[in-house]
Each structure stands twice: as C-alpha cells, then as structure tokens.
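Let me begin by handing over the structure; questions about it come next.
For this depiction, one protein chain was excluded, whereas all remaining protein chains were kept in their positions.
What follows is chain A.
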Amino acid sequence: MADTYQEEILELIWTIEEENDKVDKDVLLKKVDIPDAERHIKALVEESYIIITNKKVQLTKKGRVDARLIIRRHRLAERLLHDVLEVKEDTMDSSACKFEHFLDEEVTASICTLLGHPVSCPHGKAIPSGDCCEKANKEIRPVVMPLTELRSGDEARISYIVTKYHQRLDKLSSMGLVPGVQIRLHQRQPTYVIQMGETQIALDSAIAQSIYVRLV
C-alpha cells in the first residue's frame, strides 16, 4: 500500500494525464509539493506503481487502480464539503486533500450513496465510479422516491410527505392525500396530474417533489 506522499504523487500523475498530457518526470518533480520527492518516486517505481521510460512517467495497472481510488475519494470529499457542509472553496481544497488519505472503502461508498452517486466534482472533473455506483445503476430506481421520479401511468402508494410548510401538509391531507393512499400519475408535463380514486388533482413540481411514493 502506498503511503501518504506516494498517494499524492499518484494523484498528481492522474490529474496531469487527465488533461491529456504526457507526464514528464521533471514537471512532476516541480509540481509535487512534498519533501524528498525523488525518493518517493523511486519507491513507487520499485513497488511497480509506475514505470519511467526516457523521463516519461506512466501508471502501471496496479498504480492506475490505486490512483483511481484516491481521486475518487478526493473528489467525493470535495462534493461532500461543497454540497452538504457548504465550506468555502479554499478550505474545501485543503480539507479534501486530507480526506483522501484516511477514508476507507466502506465510508467512501456511504458518502457516495449519500450524495446520490455524483459523476463530477465541484470543479467539473469526473469522479471515477465505484462498486456502489454500479449497483445503483443496475437497480435503476430506488424503492421510495419522490413523485417526480414516476413515469406517467405508474401506479404508486404514498409513503410519506416531507415539506417544511405546515400549510401544504394540511392542505394535502385534507384533500385525502395521506400516506397509504394509492395514486396513479396521469401526466408529468406541463404540470403533474395525479389520479386518486375518482379525483384528478393537478399539482406543481414543488409539491410533487415533497410527496414520496413506492411503486405498486
């Protein structure tokens, strides 16, 4: 397993490659900001994470797998800091650098799931996908989802209603739209229309977003 400094180097190689550049050893040494970089690069070569031919640095298969995981952790951490914790841009960058070294597999997957398997970091670069993303992709749709995720014609049962507006909650429930009720999504455009028993109700996307349903 590569240590912290080695991980930094692998990460840097990945990002330079990403920009479609050949990685030059001198450029790498200039860019990498760690003490005794020469020695770490040597170690990486010895442990066959990378190969250096004519000063050109390339990731080996083993190195690529590790670099990919580091990048994934870093960018997921950025997303977490940016979207959920709302920290400032510069703090985000430096914290994300620390996160990438201590997040383990399981925690990374949980963060990824929490964030809804994002595909790009706040800077717009791709986040390599993990096992959890593949799984989520295969299951297509989660079990309980907002009404807005239904396709027209789908039959579903209301699971719960989440909204910060009491008024909306009261209004929906007094119309009889409460958990347990079966509905059918009649159409999505131009506005959501649902069928509940013999009543057709039109509602806007803000309301539809707050109604969570389970397909039947």
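The working rule: a contact is a pair of C-beta atoms (placed from the backbone, for glycine too) under 8 Å apart; a residue touches a chain by one contact, two chains touch by 3 or more; residues count from 1.
Following the convention adopted for this analysis, contacts and distances are computed from a predicted model.
The complex includes a chain that is not drawn, and of the options "Glutamyl-tRNA(Gln) amidotransferase subunit A", "Fe-S cluster assembly ATPase SufC", "Ferrous iron transport protein B" or "ABC transporter substrate-binding protein" the UniProt name matching it is "Ferrous iron transport protein B". Residue-wise, the contact with the chain that is not shown comes from A:His186, picked out of A:His82, A:His101, A:His186 or A:Arg214. One of A:Val27, A:Cys97, A:Ile201 or A:Leu215 touches the chain omitted from the figure, and that residue is A:Ile201. Where chain A meets the omitted chain, the residues involved are 165-176, 178-181, 186-187, 189-191, 193, 197-204, 206-207.
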